[in-house]
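Part of the complex only, each chain left as placed.
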Amino acid sequence: MFVLLNLKAYPCDPTEIATVAADVADETGVRIAVAPQAADIAPVAETGVETWAQHVSGVEHGSHTGSTLAEATARAGATGTLLNHSEKRLRLAGIDDAIRSAERAGMETIVCANNPRQIAAAASLSPDFVAVEPPELIGTGMPVSKADPDIVTDSVEAAGGDVPVLCGAGISTGEDLSAAAELGAEGVLLASGVAKADDPRAALEALVEPL
Amino acid sequence: MFVLLNLKAYPCDPTEIATVAADVADETGVRIAVAPQAADIAPVAETGVETWAQHVSGVEHGSHTGSTLAEATARAGATGTLLNHSEKRLRLAGIDDAIRSAERAGMETIVCANNPRQIAAAASLSPDFVAVEPPELIGTGMPVSKADPDIVTDSVEAAGGDVPVLCGAGISTGEDLSAAAELGAEGVLLASGVAKADDPRAALEALVEPL
Amino acid sequence: MFVLLNLKAYPCDPTEIATVAADVADETGVRIAVAPQAADIAPVAETGVETWAQHVSGVEHGSHTGSTLAEATARAGATGTLLNHSEKRLRLAGIDDAIRSAERAGMETIVCANNPRQIAAAASLSPDFVAVEPPELIGTGMPVSKADPDIVTDSVEAAGGDVPVLCGAGISTGEDLSAAAELGAEGVLLASGVAKADDPRAALEALVEPL
């Protein structure tokens, strides 16, 4: 299982959480990555944790003010990027371009989508992973693996076997993680459950404990 | 005169250019800032140069994946931000929100706009600076101060005396800079003229020499 | 007072409401306009009511698939257009372009904005009207004239006397309308209060009765 911890724009200390994530990954052997703000990629990567961008733009070098150039995030230490997160929806052509930008910079990609139909579309663009996050579950605290298990199994089928499927939205316990794995998910996206926890280490350890 | 060097997504070494800019600023006493990719803010700021973001999002801490949180850029070392650059146009409410976000993080702001009418609108939102960049001149190599001097004087008038006006688009020589100053501009936005120069130090020194 | 009735994408019969609005305008002498979906402009205009577009694109004739060409809405019968409604936010340059497009097609314009600061910015672009709709009041049923009267008087002051100010958000009774007028508003934006009323005629008559 691949566990990606998305720090969004949370008021957390990204290097502190990164250090915790690096420790828990080392101790447990579970693959855990942290996705901080672009400006925090360098200090997060210096902790030794696997570091991802939250987004890269589908542009090449050139006149693109305010873009997030894949090469710049890679140079700062990112080895992968989320794309098309529900909080950063991209145009279809933009997802395609951004995957190509990430590839060019040697980065892995996770393309997020709402439902199995969009997961099939996303998988057609050949990212490294797709992630299904039903918008109706985001922020409910209800794990997708419990609220709507069919959406996970249908997404795995829609992805066609070539692209591994992660699941997000509401995953916060080890039990949720195990349930997701049993449904065919090869990883999970985490956010507030760990990033906003009083004790991020305890939250992360409890989460990966069943693996 | 305030000289802001926008590194966009150019294939340059941002810390090398930052070091040059810091040196030239020290030697000449001219205020020179460098605006790199968000992921490059920390290493650029470590050179000691005044460091700006190319953009910040109009969001507060929270669930905003792929945003550019003002506080994160400030923590990395940015003390100001461009907003609404012609390559990163924002909604009217988004400019207002982003100025507020930057203020909250203790950062200065430059709001870019196309023409004197939009400069007046931008100035109404109380940024620290406005910058006029006529889109028809961008990339022509023709300085606005020569191609259309009225647009600078009209922008200074439109800004109403409270908000200093910078000018962009086509500034590349010391003569352009002097001409802009004579028209009432209190600074310039630079980009490829220095960032893509074979000898950035010579290009920057020649530019600020008349000041 | 100018009363603009925005039909949004409501499941109403636009020509029925237009007929009612035309009648009430005739009977009372109050200026009442109706803004339907673009595809409904022609049948709405045929009722004789003053007809507005909900949006026009800031484009000229040319290759712009899926745009809303000002000239096409004018030919169908629209004599004005809303711009930058909170449900159709535009970029600063896009508002400027769209006002120019509307002028070219001989249409009046109302630019919506969130607060007095944005009202000042919108007024700088020289539309025919600006309209203040505080986002925190939209859909609350609480009229802006009661919930936050200062936002109306501050908007009138921010518009600088040259551009009349309308107010929206929560206006549904004649009392709200009178209160808005006393605060300096020269009109109101209405939506669900009339468009979704069981008896639109009674709702509209009650609303304009105090005028």
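Here the chain labels run A, B and C in written order, and each chain numbers its own residues starting at 1.
Here is the rule we use: a contact is a pair of C-beta atoms (placed from the backbone, for glycine too) under 8 Å apart; a residue touches a chain by one contact, two chains touch by 3 or more.
Bear in mind that the values here come from a model prediction, so they are computed numbers and not experimental data.
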Overall number of sequence copies in the complex as this file defines it, 3 displayed: 4
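We adopt the following convention: only the chains that are shown with their structure count from here on.
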Shortest chain-hopping distance from subunit A out to subunit C: 2
Where subunit B and subunit C are represented by their mean Cα positions, the distance between them in whole Å: 36
Between subunit A and subunit B, centroid-to-centroid distance (C-alpha), Å: 33
Residue numbers of subunit B (touch at least two other chains): none
Residue ranges of subunit B touching subunit A (in the complex, touch as defined): 6, 8-11, 36-43, 53-55, 57, 59-69, 71-73, 75-76, 78, 82, 85-88, 139, 191-192
Residue ranges of subunit B in contact with subunit C within the complex: 84, 89-96, 113-115, 117-118, 120-126, 158
